[in-house]
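Supplied in structure tokens, the structure appears directly below.
Just one protein chain is left out here, and the rest sit where they should.
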Amino acid sequence: MAIAAIQILNTMASLALISLGLAIIFGMMKVMNFAHGELLMLGAYSAQFANASGINIWVAMFVVAPLVVGTIGVMIERLVIRHLYGRMMDTLLATWGLSLFITGAVTMTFGNITRGISTPLGSFEIGGIRDSSYKFLIIGVTIALFAAIYLVLKHTKAGLIARATMDNPRQVAAMGVNPGAVYTATFAIGAAVTGLAGAIMAPLTGVLPTMGAAYIGKAFITVICGGDAIFAGTASAAVLFGVINQATTIMLTPEFGEVALLLGALLMLRLLPAGLSSLFPKRAI
Amino acid sequence: MADGVPPLLEARGVGMRFGGVRAVEDVNFTLAEGELRCLIGPNGAGKSTFFRCLTKQYQPTSGRVLLRGVDVTRAATHDIARLGVGIKTQVPNVFDGLTVRENLRLAATSRLKGRRVEGACDEAIDRMSLGAMRDKRLDRLSHGQRQWVELAMVVTSRPSLILLDEPTAGMTHAEVEHTAALIRELNRDAALIVVEHDMQFIRSIAKRVTVFHHGRIFAEESAEAVLRDPRVGEIYLGKRNLLV
Partner (left out) sequence: MANPAFALQAAAVVIAAILIVVLPKFLEFDTILQISLNFAFAILALSVAFVWGYAGIFSFGQAAFFGIGGYAYAAAAINLGDSTVAIALGVLAPAAFAVVLGYFVFYARLSSIYVAVITLVVTLILYKFMGQTAKPSYMVGKAMLGGYNGIPAIPPINMPGRPDLYAGPNEIFVIAGLSALAVYVALRLLLRSRLGRILVGMRENELRIELLGFDARFYKLVAFVIAAAIAGLGGVMYANWNAFIDPHVFSLAFSAQPIIWTMIGGLGTLIGPIIGAFVLSTLSLELGTQQTIDINLIMGLVFTVFVLLVPQGIVPTVRKFWSDRADARTAPTGKEAKRHG
């Protein structure tokens, strides 16, 4: 029973973790980043490469990966996204072109082979059933990240500025803040969070150039069903879809789990086109 | 309503809330067949919001809207249009990438089929003097011209009720006069609700005027009475000189 609880928490946490970066960028900037899967992948590769080069696995995951992907995020925002503000469809297309480009670049650099990172932390045992202790890490990191993002957005000056810029860039500019810098920083943070997520998930899935494709379906569903509220929406969507996914996977197969996610999403959007966020008070984060 | 025929348009207790903001509150409004009414009021008074409750661009959060006695409160925009209502929005909503002719053709298609579409199209082009522009793309026309084409589109579908939101915005003086003449002509066959700011224009077309203020109806009088009413001048705060 406890194992089952941990497994379901793990599913929910994984979903929330891989979706948070996308939710930040979509919720704050209304940009649907189709290169999201590739940012996850780059995070995984950064961690794997750093670790293989001798850097401690934890530093590789928690420092190297976010830094690298965050920096790449800055480049993407400056070179591509910036020129397409207000053009949502074009931004989607351009980020999608980027996703192909990045996949190709990584394939050329690292080859189309799967690399591995061994799962640190070993295993634990409850009531005679063993499971990976790594799941605790995922759950813990997800909670910590969500808490951090929530606190920053709600209780810091930077978070206030970010939210104000998303609401009314001109007003904010008149107050002396550079909206462009806010956008770049927001995208970079979203990217960094995604890089971290990719690095953390890497030991479970293996690292290869096309690994992004395995995740993005779930991440997109979680984010669009979550709606505008970054924290509340994503968290509640992750909980809901975590349950659906886990239940269906146990009863049938993981692939049916994904089908169930999609069907659930379609039904939910028919009832709540603005996502789960519409169930929360208007100004929820 | 003495003979039991319902009015053309009726709003009962219509309200529109956005979160905590009550943009429109408890509006009771009646329009008879063939009547021409202007909606005026300062910015933020709720007249455009109320307008959108009628066109169903917004779903009123309270109250009911009836069209010839039929409850259309929950109807969609295309339903209202199908019931014989022609709508011109505040910002011109036209088919930018298409020519004037193609725009009008689409407007005519909604009511007519086959050959009669072209006929209606030609008729509208003549009536509205659009001949020289007929093959020009809408995004190459001036703002006033686009408003004019949008009016033509509304007219083409021969509606019995026409809703116009600031039809003269961005027009030259001559264009405004043309529009006034057009509206008077349209009023022979259709009822109209016109949201406007331009007092001169209102004076040249209006019979009854409904004044909005803070989301409610402040006054409903004949055009001359409104223009002379000092309270109306006050709510405009500083636009008094326009009323002289």
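Worth a mention:
Letters A and B name the chains as they come in the text, with residue numbers starting at 1 for each one.
As a convention for this text, a residue touches a chain if its C-beta (ideal position, glycine included) is under 8 Å from a C-beta of that chain, and two chains touch if they have at least 3 such contacts.
Keep in mind that what you see is a predicted model, and the values were worked out from it rather than measured.
Contact with the chain that does not appear here is found for just one residue of A:Phe49, A:Phe187 or A:Phe220, A:Phe220. Checked against the full complex, the one of B:Val94, B:Val176, B:Val209 or B:Ala223 touching the unshown chain is B:Val94. Counting the whole complex, the residues of chain B in touch with the unshown chain are 55, 57, 76-78, 81-82, 87, 89, 93-98, 102, 105-107, 109-111, 113, 129-130, 132-133, 136, 141-142, 145, 148, 153, 157.
Even with one chain removed from view, chain A keeps its contact list with that chain: residues 32, 34, 80, 83-84, 88-90, 92-94, 96-105, 107-108, 210, 213, 216-217, 220-221, 224, 253, 255-256, 258-259, 262, 265-267, 269-270, 273.
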